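In what follows, a single structure is set out as structure tokens and then discussed.
All protein chains but one are shown at their positions in the complex.
The block that comes next holds subunit A.
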Amino acid sequence: MEILVCIKQVPDTAEVKIDPVTNTLIRQGVPSIVNPFDKNALEAALQLKDKHGGKVTVISMGPPQAKEALKECLAMGADQAILVSDRAFGGADTLATSYTLAAAIRKVGSYDLIFCGKQAIDGDTAQVGPEIAEHLGIAQITYVAKIEVNGDTVSVEREYEEGYGIIEGKLPLLISVVKSINEPRYPTIKATMKANRVEIPVWTMADLDVDEQKLGLKGSPTQVRRIFTPPQRTEGVVIQKATAWESVSVLIQKLSDAKII
């Protein structure tokens, strides 16, 4: 089975802090990581490969330093990694990003399944996966929590607001996964060292069959107009009495004074 996994290198948003004086993001010292949901996507791909055989290829679009993220994926067990990188891709929104990645996927050639994480933790859009499927003209199933492949039939559990739906589809298919699908494996030290020596191919605009007008900023219908830090909530009432009883009665009184109850 030929499996592609799309991954993104993201800043670890848990480590991002706001400078209280300038009210801007402090990025210094914030580590870059493989988007956590993408690791679940890779793990799902590796498990299918373990069971059915085949090949797992990871693809990322990003700056040259995204090679580090791809190396981590190789260390986890991916067979091949490709970086799609060019100044012309910079500033892309989800439409331009998915257009570029779809072009790279076409260049890879044959595939049975494409895996994505449900969303990236820096942008949180959850749009690039479905848009890749649309560009490629293949079917998709998003928010997948369990997957089984039988011949060319794929059966999944998809998360809904109220529960799970059992959905069936045929290969080829794009699947985006949620965190609960699996626990991503840790790379061994040996595999990490081996991955570090791999020369990762970089595909630029010249390598892809693309229309330059649809790339990067130029190809992005949406534009960021303004970035700001969210207004802080006004400091609330903190109750700390000698006993839990007293604290609760103060709270109830305050809630009733504010006509909340």
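What we mean here is this: contacts are C-beta pairs under 8 Å (C-beta built on N, C-alpha and C of every residue); 3 or more make two chains touch, one makes a residue touch a chain; residues count from 1.
As a convention for this text, contacts and distances are computed from a predicted model.
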Absent chain [UniProt protein name; select from "ABC transporter permease", "Methionine biosynthesis protein MetW", "Fe-S cluster assembly ATP-binding protein" or "Electron transfer flavoprotein alpha subunit apoprotein"]: "Electron transfer flavoprotein alpha subunit apoprotein"
Omitted-chain contact residue, chosen from A:101, A:114 or A:141: A:141
Sole residue of A:7, A:81, A:103 or A:133 that reaches the chain not shown, by the stated touch rule: A:133
Touch list for subunit A against the chain that is not drawn: 11, 13-14, 16-19, 22, 24-25, 27, 36-37, 63, 85-87, 89-91, 93-95, 98, 121-131, 133-135, 139-143, 145, 155, 157-170, 173, 178-180, 213, 216-218, 220-230, 232-233, 235-241, 244-245, 247-249, 251-252, 254-255, 260-261
